[in-house]
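What you see is the complex with one protein chain gone and the rest in place.
And now, chain A:
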Amino acid sequence: MFRNQYDTDVTTWSPAGRLFQVEYAMEAVKQGSAAIGLRSKTHVVLGCVNKANSELSSHQKKIFKVDDHIGVAIAGLTADGRVLSRYMRNECINYNFTYESPLPVGRLVVQLADKAQVCTQRSWKRPYGVGLLVAGLDESGAHLYYNCPSGNYFEYQAFAIGSRSQAAKTYLERRFENLADSSRDDLVKDALMAIREALQGETLKSSICTVAVVGVGEPFHILDQETVQQMINAFEIVGEQEGPAAEPDAAAGQEAAAEQGGSTDEGVAPMDI
């Protein structure tokens, strides 16, 4: 009712005790294309849907490597996400320089949250319009955090953000109890299934999604399109028969890879990596 009167700047409270600008910023996250994350005891997987604005343009990079042991997936204003990733990378490099050891994920996430909070209490700033799923490994194990534009952060076993993330969240809610002991490959398959839910009907192909993994003995890296396509083929067949068969999948994977042609070529626009 009074929403429009108290939403002009972020330093104005509403009578109900809400900061509307911050809530609008969280809306921006919901408008972005979906990003999901899930973790086991030893690995964390991030995935996102890559929606290009038009057929002519490339899609935006939504998953960033922050350090060998930390990666982040974003949803919302990609530009804000890029800037925050640069901040996170810097913090990791500086910490490593001083202490010769990797920055614990929990610390980074708090620093990020404090940075976001500043923008909710300055009249000349605006909140960051991006939600971040921070995946990382440190001495205390595998972690997945969600950082809000509000400056709050939460730790999750599995989570999804962005548009049509509710479908992915529903799937994850069914699966999350079994995730802790999942193998790395099962975790990636679950991530792909969750992404499929977020696509709602559209065929899942490696050209419209990105998957990244970090785990014990495995530094953070984004899986290449061929690997992702092979895994997609593996579990889409699983619906009809028990377990992924190796040979038919390799053939199907190559077919699909040939179809995508140039998009699997690593030499193409850096945005595709």
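As a convention for this text, a contact is a pair of C-beta atoms (placed from the backbone, for glycine too) under 8 Å apart; a residue touches a chain by one contact, two chains touch by 3 or more; residues count from 1.
Definition applied: contacts and distances are computed from a predicted model.
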| field | Which of "5-demethoxyubiquinone hydroxylase, mitochondrial", "Proteasome subunit beta", "DNA-directed RNA polymerases I and III subunit RPAC2" or "ATG5 autophagy related 5 homolog (S. cerevisiae)" matches, in UniProt, the chain that is not displayed | value | "Proteasome subunit beta"
| said: In the whole complex, not just what's shown, which of A:89, A:164 or A:205 touches the removed chain? | reply: A:89
| remark: Touch assignment to the omitted chain, from A:65, A:115, A:164 or A:184, lands on A:65
| request: Mind listing the chain A residues that contact the chain we can't see here? | output: 65, 86, 89-90, 93-94, 96-97, 270, 273
